[in-house]
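A single protein chain has been omitted from the complex, and every remaining protein chain is retained in its original position.
Let's turn to subunit A:
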Amino acid sequence: MSTTQAQGPLAGAADYLDQRTGIASVVKGFARKIFPDHWSFLLGEIALYSFVVLIISGVFLTMFFVPSMGLVEYTGPVSTMSGQLVSEAFNSTLRLSFEVRGGLLMRQIHHWAALLFMAAIVTHMMRVFFTGAFRKPRELNWMVGFILMILGLAAGFTGYSLPDDVLSGNGLRITDGVIKAIPVIGAYMSYFVFGGEFPGGDIIPRLFTIHILVVPALILALVGLHLLFVVVHKHTQYPGGGRTDKNVVGFPLFPIYVAKAGGFFFIVFGVIALMGATMAINNVWNYGPYDPSPVGAGAQPDWYMLFLEGSLRLMPGQAEFVIGGYTLSLNVLIPAVVIPGILFTFLAVYPFLESAVTKDKREHHVLDRPRNVPVRTGLGVGFLTAFIILALAGSNDLIATHFSLSINSITWVFRIGFFVAPVLAFWITKRICIGLQRKDRELVLHGHETGRIVRFADGEYIEVHKPINDQERWLRVSYDAHKPLEIEPREDSRGVRRKGFKQDARLQKLSRFFYEDRVEPVTPTELAAAHSHGEHDQIDAHAPAAQLAGGSGASVSDHDADSHGHQH
């Protein structure tokens, strides 16, 4: 921070800034900040960069878009639209697509970036979930991320509706139906939202304000908070030799990650631009201006809303009741409010739920391998299965036409599958995880199979195992196999009933569900015991003469050989 040694205009400018803002210490701190290296840590960056692309292309679009539902006659170059009465929103969308230079490219970039934004958020969330990155101290950051996802849905939904075409209008009509299904206040809420009877003349300007001001501002603020938390907490790292909850093993931000992340921005932008340039998206001029009467076949929302569409499509219509002249539309309320409510609540509270049943108050900076927490991994896969089934159900007509199936059968398969498949997926995933853990134990205790069978002079066969190295062992033994909670008894020593026992018992039950089945990591004692039996493993080096017969094709299974060896 010397004022006299400043050389050159750049150094001078930097010094000027530093003397007034003290920025040098910040830059120094950041430049030396260490980040661990793994491709899956870049998934969140895809979301961040698509958001940047969304803002850049979105600013361009606002220069030409007219958020009004006033009617005008279309006189532009699209022959299938000429002379039709359209809203100004629709008209300006067509104008910016066909008469503004680069407008259609920008619109398509914006839409593809929106789809990518949500896809990247979901993928990033999956990474965080399955590796347990949401554990203490990052539960709040999980919540921030969860809210960001909801805001992403809101941004997508409001933006999808802006062009005022038939398809987006259908989506708004469904929204109107869902609002009206809310008991008692539904009809009033609908009038409130649409400024009168649907579709009214207000919804487009309202959605516009939400889409370009409220939601992006919130996303921007929360993205800032999200990243601030990452800096405060430091980044998590995958397990491996030398990596603990007290260090970060990786490379400094400058120059490695500045280059990698900076380069990745251009790759993300490039992929989105390529998609925008070569793949048509949301050709609103084919759907036509909104009119409440027509609904086209294949009317679906963008992919991230498909689960809602599917939920509505799966729900049998009989669940509508008329009570004393008032209609209770459970056929809409359950699929459009209750089911998504349950799914989203699960996502939001999961970190708190897991920490409650684990009673683990330590900080965690080393990630879990998904296999080492079988129930969490199973729950995640079960959740994804439910989500995917709903999304597929939302595409049931396209599945029917493209695979020559009956739409009625598909719907029934999904109706049953929605309840059965997640449970099945949970169970299968859990068993696979436990199987992988057992395989890990086996590997740590006995080493790699080499396929070489040797026979001793006394006739005993064994398979030669190659011991695993320290890195491999660290990866497989450094995890916690949590046990179910132990709670205080119902009555204390004087026989007085304890307050809060029931709640504890419930928690214990849940904890048992999580941790009843577990595979403990190999302890040093077990390892030592295994090694003391493992003298045969070194047979190759010590007693080649003992090898009387051998070959990889021998039919003695290694397991038998091993257990035989242990009995000596």
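Throughout what follows, a contact is a pair of C-beta atoms (placed from the backbone, for glycine too) under 8 Å apart; a residue touches a chain by one contact, two chains touch by 3 or more; residues count from 1.
Rule of thumb we're sticking to: contacts and distances are computed from a predicted model.
K.L.:
Leaving aside the chains on screen, match the unshown one to its UniProt name from "Xanthine dehydrogenase family protein", "Cytochrome bc1 complex cytochrome c subunit", "(2Fe-2S)-binding protein" or "Branched-chain amino acid ABC transporter permease".
P.N.:
The record names the chain that does not appear here as "Cytochrome bc1 complex cytochrome c subunit".
K.L.:
Of the residues A:281, A:328, A:353 or A:487, I need the one that contacts the missing chain.
P.N.:
A:281
K.L.:
So one chain is hidden, and I want to know which residue out of A:64, A:191, A:229 or A:264 touches that hidden chain in the complete assembly.
P.N.:
Within the whole complex, the residue contacting the unshown chain is A:264.
K.L.:
For a quick check of understanding: of A:401, A:471 or A:503, which residue touches the chain that isn't displayed?
P.N.:
Of the candidates A:401, A:471 or A:503, A:401 is in touch with the missing chain.
K.L.:
Touching the left-out chain: which of A:48, A:61 or A:115?
P.N.:
A:115
K.L.:
In terms of residues, what is the contact footprint of the unshown chain on subunit A?
P.N.:
Residues 37-43, 46, 79-84, 97-98, 104, 108, 111-112, 115-116, 119-120, 123, 166-167, 260, 263-264, 267-268, 271-272, 275, 277-283, 286-288, 291, 293-304, 306, 394-398, 400-401, 404-408 of subunit A touch the chain that is not shown.
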